[in-house]
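A protein chain is absent from this complex, but the other protein chains hold their places.
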Amino acid sequence: MDLLAFGDTGWGDELGRAMLMTLAVALTAMALGLVIGALGATAKLAGAWPVRLAARLYTTIFRGIPELLIIYLFFFGSSGGAKWVLELFFDSVGYVEVDAFIIGALAVGLISGSYSTEIFRGAAIAVPRGQVEAGMAAGMSRGLILRRILAPQALRFALPGLGNVWQLTLKDTSLIMVTGLVELMRQSYVAAGSSREPFLFYIAAAAIYLGLTSVSGAGFRRAERWAGRGTQQGAGQ
Amino acid sequence: MKFTLMWESLPTLLSGAVLTVQLVALALVIGFGLAVVIALARLGSNPLISGAARFYIFVFRGTPLLLQIFLIYYGLAQFEWVRESIFWLVLKEAYWAAIIALALNTAAYTAELMRGGISGVPKGQVEAALACGMGRITRYRRIILPTAFRQILPAYGNEIILMVKASSLASTITLMEITGIAERIIARTFSPLEVFAVAGAIYLAINFAVTLGVEGLERRYNKGLRLASAAR
Partner (left out) sequence: MKRLILGAVALVAFSAAGLAQAQAQDLEITIGTEGAFPPWNGTNPNGELFGAEIDLIAALCAEMNATCETVTNDFDSMIPALQAGRFDAIMAAMSITDERRQSISFSNGYFGDPARIAVLDGSPLVGIETVEKLNLDNLDGASQASLDALKAATVGMTIGAQGSTTHSNFIEQILGGDVTLKTYGTQDDLNLDLQAGRIDAAVAENSVWSDLIDSDPSSGIALIGPTLDGGPFGEGIGVGLRQADTDLLAAFNAALAVLKANGTLSRISIEWFGVDASL
């Protein structure tokens, strides 16, 4: 148990810091995924056919290839990709170093976004068409309909699905360990190796992950209740 | 891009697909059996048993699979009593350790699907079965579980795809499936992008086949439904 102590002799404080890193990557990736998801769903529902095709290609690839491979591809490809982009603007930039945090958040964010796209798309379809038509009849503009009618309701329908995507995203961050970023999985892996006590450290990491997933799960259930307030009443009319 | 390298590594990577498919298939079969038991335990009236099932699902869905694999392969092997027990016959082999980890993981997700499916079986069907004098086991075997499975089939298709992807983590415990072979080729050629891209394409192809298979199965089931309703 000394091994889990805080301070110089134990790994407790390192695991704590690593947990914060896991949370930071997961939150960044989730936020990125939500933006991509909203764009992706819009593209799938309202885009011209090349846009729809691109969105479809994106979700097929990112949901069909193992997360580990996607992270590896970003890990080895990001520098070349960033160099290529920069050289559009500058003459020669030599080597471009991309931070492991950025690589991880980007890779997991794109995976997360591919799932969010489907969730948002399903939620938007679930909003009754009549309501959109009613908005049009009332002379609302497309933007106003999106803001006042479609988006708020779709968000409510999307919440349970997004809760699942968040759990997925949180767990996928464990794979970023291969990029060298010291998040919870890598820290417990390093500690397990150096102390030769894998069971202890993997159980400790599992407990921390369970804590994170259950706290955030409870948060999402609250959010669902909040978003669903008033709907019982509406049904009762 | 080194296209010759991509082309040359394709057959070697494809040879790893055999192991990938084996891992996934065995994990799915074992996991599905386990899932039915857990789902029934979860729906049962005994609070202790349903609580245990609920805890199982909570733990396996709330932690990363990579952690579960490490825990089962490296974590358990740490204890002398595990190594001296009968379980060591299977846990000793990375192959079985991976299958066990994948099966335990998919069982938790599938149990939740099955729980929904079982609860969704129309009451009338169960009553009809009762009226026909079916026993409890026959009822589950002939009526409830098949109906539940048909209902969860689209969602289960997604679970199969998740398992195909998850099997890539078996490479972390020395197994030479697609990802493991890709890593070994990269160790020699130092061309990760090319090799991982080919590996990714193979996974996409497998998952495409899974999607087609599940869709075919759905059509077959639904055809039976249409026939049944037409006969009425």
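Chains here go by letter, A and B, matching the order in which they are written, and residues are numbered from 1 within each.
Keep in mind that, in the parts below, a contact is a pair of C-beta atoms (placed from the backbone, for glycine too) under 8 Å apart; a residue touches a chain by one contact, two chains touch by 3 or more.
The shown structure was predicted, so the numbers you read here are calculated from the model rather than taken from an experiment.
Colleague: May I ask which residue of B:22, B:50 or B:78 touches the chain that does not appear here?
Modeller: B:78
Colleague: Can you list, in ascending order, the subunit A residues touching the missing chain?
Modeller: Counting only subunit A, the missing chain is touched by 3, 8-11, 14, 17, 72, 75-80, 82-83, 86, 90, 93-102, 178, 180, 182, 187, 190-196, 198.
Colleague: Just the residue numbers, please: which parts of subunit B touch the chain that's not shown?
Modeller: 74, 77-78, 83, 92, 94, 172, 174, 183-184, 186-188, 190-192
We take it that only the chains that are shown with their structure count from here on.
Colleague: How many angstrom lie between the centres of subunit A and subunit B, each centre taken as the mean Cα position?
Modeller: Taking the mean C-alpha position of each chain, the two centres sit 23 Å apart.
Colleague: Within their complex, state which residues of subunit B touch subunit A.
Modeller: For subunit B paired with subunit A, touching residues are 58-59, 61-68, 70-71, 74-76, 78-79, 161, 164-169, 171, 179, 182, 192-193, 196-197, 199-200, 203-204, 207-208.
Colleague: For the complex, which residues does subunit A have touching subunit B?
Modeller: On the subunit A side, the touching residues are 60-61, 63-70, 72-73, 75-77, 80, 167, 171-172, 174-175, 177, 185, 188-189, 192, 196-199, 202-203, 205-206, 209-210, 213-214, 217.
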